[in-house]
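Report on one structure; see the data block that follows.
One protein chain omitted, others in place.
Now for chain A:
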Amino acid sequence: MIKTEKVLHLNSSKGRKVRVVREHYVREQVSCGSSLCQADCRNDGKVLSGDVTHCVVPDVGVVRDFLEILEFRELQGIVLTQTAYQTVQHTRGRRQYNRLRALLKDPRHDCVLFANEFQQYCYCPRDKGESQDKWHTRNVYNAAVWYYNHLAGLQPVVMITEDSDAISEFSALNSGVYVISTKEYLLSFWPDLQAAHDLYNSIAQTLQERESEGVEKVYTEHLPAEVLEAGIKSGRYIQGILSVNKHQAQLEAFVRYEGSASKNTELNSDVLINGAKHHNRAVHGDVVVIELLPRNEWKGRTMALTEGQGEEQPLEDTQSQPMPSGRVVGILQRNWRDYVVTFPPLEEVQSQSRNSQKILVIPWDYRIPKIRISTQQAEALQDRRVIVRLDSWESTSVYPTGHCVRVLGKAGELETEIQTILVENCIHVPTFSEAQLREMPVNTEENPWQMDTSEVSSRRDLRDTHLVFSIDPKGCEDVDDTLSVRTLPGGKRLELGVHIADVTYFVREGSLTDLEARSRATTCYLADRRYDMLPAVLSADLCSLLGGVDRYAMSVLWELDAETLDVCTVWYGRTLIRSSYQLHYELAQSLLNGEEIEVPELSRLKGSQRDQKLAELLQGLETLTRVARHLRAQRDKGGALELEGVEVRAQLDEEKNITALVPKQPLEVHETVAECMIYANHWVARKIQESFPHQALLRHHPPPKQEFFNHLIGCAKARGFSIDTRSNRALADSLERAVDPQDPLVNKLMRMMATQAMSNALYFSTGACPEEQYYHYGLALDRYTHFTSPIRRYADVLVHRLLMAAIQLEEEGSLSKPFASNKELEELAQHINNKNRAAQHAQKQSTELFQCLYFRDKDTHTDERCVADAVIYAVRTNGFLAFVPQYGLKGAVYLKNREGQVVSVDGDGRCEWKAGIFTFSVRISVEPSRCHADSLCLELISNKPHCAVQPESLPAGRGRSELVQEVVRWAEEASIQAEEERGRKSKLSREEKQFRQSRTPSLYVLLQEISELALLDLSVCAPFESGLILLTEVLS
């Protein structure tokens, strides 16, 4: 090692310039990270593949400004220099730095970091008077030359830079390294990668624009970070996350406190930030620092319902009590993501600005301000939805500037809208790459997959001893749970078994599939399709516990006392099973009801043999039901909640036509399966928590805040019920009592409101949470986790690994490799929570999309289907919020339109004000919106119920499932027509394949979600958005 020195000029803590001398050690051996390395560098970790045609060394400026281009996975062989890496760290925010780090860590991405500044022959000290940029570029060039020589010229090295001086200077030196500009590089090496070219142009233009900015100030400048920090410490400023009101995006935003920094008791609520001036360029989700305004400037929040979302409207005296108000003085952390925007039609573009290069586009999300974009493709892009990234928001500009990233498609088309929903929720689901699929075992006709003999011998074989069966919805492909129950010899004990697909056997930790599954975290179900977490060969075949084939499983076996059903012993471990029956819920229920029904697996058998088998199965099912009832009763004693659930479910045949509608009540067998799964989850949670007290992944459900129940209590009081919310037990009991025999909807609505008062159940690492917070409020269990669906949830995969580690720890006393630390696990838990929330939002938004598409072409005045009953559940100053049980819709109904006219009630003319719930009829129509998602509009037409209250006779074909099917059919037809117009044969296969994906997940999933209250995040959704929609959607 050789010691040199480096002189830096830094700002001291007091803000003065200080000259600092730092040591700098350089060495000869620095790992190069290339598989072609000739000098046997010690390359551990990621290595560049050797089969690329060249490697590319981007300059500092390229990494700083064009990082997004380097993120294309198609670009391979990228060598990032430490010089560039550190520049990003010092000059750009933490977000971009983290993105760069993630890029380097991602094994799917072919790039490495080369620590050039620590390499003896690469590092050159800064010359006197040399500018920093020049010095950096020189260093990067030196690194490129060294790299070329290090690989002994086996691979051409290209350095890309944005500095034209550097190109001319270094190209002249004949060192074997090509120095070209980024544009030239893309053109000559990646001519086909159109997306990268577009992105490059878009970023370059934005950079150019930024240089030629005006100077007129629109907003006050943000304060420097030191001042903010000092202000927060002294209590003068407050730190929090800005959340913009969806319905008043320009006007209202709130800041919620982080932590308990403020001791000021009167500030226990959120702080209102009123008006764009006070927002001061903060965007929804940013971490901001605010200053409170003097008390005489405080405003109240708007209570009125507004129709024109996002548009500024004169506010009259609709404001409530003044609340603490403030203004943003600085932003600590931007939280920008990719936004979907819509380009305006051409006419508007020209009127917007004189030079048509800058265009204001409108984001899909109401909470985001309009974005200014420089592009020359305005004509081509009109009415398209486009992904945009924000670059900056100068104080001289009214709107933030951004650049285009990718075009999604024409607004209003089904595909575009679905893509929009995915992007807006940050769900990234590319098709599985070849490298990932190569890891998968093969199972084809010619080459069937076979079990490993060593695996067979190391696992407990349950194939001959246990009667294993699965109960799922009809047509389910990914069977991840099976059950078994038997009486042990002697008759004193029962053995209950839950066998879960052994995904971790196939998905090894750290493999590409594992990383992909981790980043997806969950299978995402939309209204008409699903995006799998694991490749289909696993999820629908090798992991899936199908009937009649040998499969690997993870099992939990309980020995229960046959009389009292108390647990005597528990066994966890890896097993081999062969599921004998793949039942579906209806079949199982019919069997239990003693009906004569054909079991497909037994149709080949005859006579007494068949009767015997059937009796065996039946006995198993009955025992299972008995056990499940007992378990449920035990949990009820603890205070488990039962919340509002399902309505109608449609069954489909091959052509996606509805063949039958399943009755509304869930069958008992649903609950039986769900109960066994909850039990398995509970026991696994206990096991891993005991073995790993500081690093087990559990799931808890914090008790809800009491003030959220106020609305429910008020509503219940109006109907004469009292709701006790002191504990989950009391709540469950009082909900049980709140039944109006005349109107079954009342209880349903009550339960729905109770659901909305709850917070989400969340994953966490046991080391990050005190033990008393492990409690699961909804299920009334002290430990809970997710174990039973590893095919569609990553959390379960983690829990499987933890369980295996726990078993190993018990048997061998040590672990073969250390498990993730508490910190890592907690980060992972947060990630999974976020992804789950995003998936749920996407699901809900896709449902709304289908609702809108369904009603779009209906004539609102003539079509019967557009008139429905609704129930009021909350009243605002100019309207009320209503629930339409028939479609599971919720929405606002206005009693006053924009012209100020008020709805008058004639006929008997009496309009009584009474609180609570009453029924009336509404007309549903679609309010078209070009830039945002369409929304449904409810219109009051009569204060009498449209059809007399007889919920049983509601036309059953009006369920949500039908709605989705119909819309899908339209889309299909439209695409077929389009195909035909092009003079080709209609090709259904693609659509069919795509849409057949929408297999129903098991109903157990649904019940579990209901009981776990994994509902919407209350803080994000508009008040009282439907939780029900979400739940029913899981079914369809």
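Criterion: contacts are C-beta pairs under 8 Å (C-beta built on N, C-alpha and C of every residue); 3 or more make two chains touch, one makes a residue touch a chain; residues count from 1.
By our rule, contacts and distances are computed from a predicted model.
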### Message
Missing chain, UniProt name, options "Glycosyltransferases", "Aspartate aminotransferase", "LYR motif containing 4" or "Exosome complex component RRP41": which is it?
### Response
"Exosome complex component RRP41"
## Note on the structure
Missing-chain contact among A:54, A:73, A:105 or A:508 belongs to A:105
### Query
In terms of residues, what is the contact footprint of the unshown chain on chain A?
1, 3, 5, 12, 16, 18-27, 31, 45, 88-94, 97-98, 101, 104-105, 113, 115, 117-118, 821
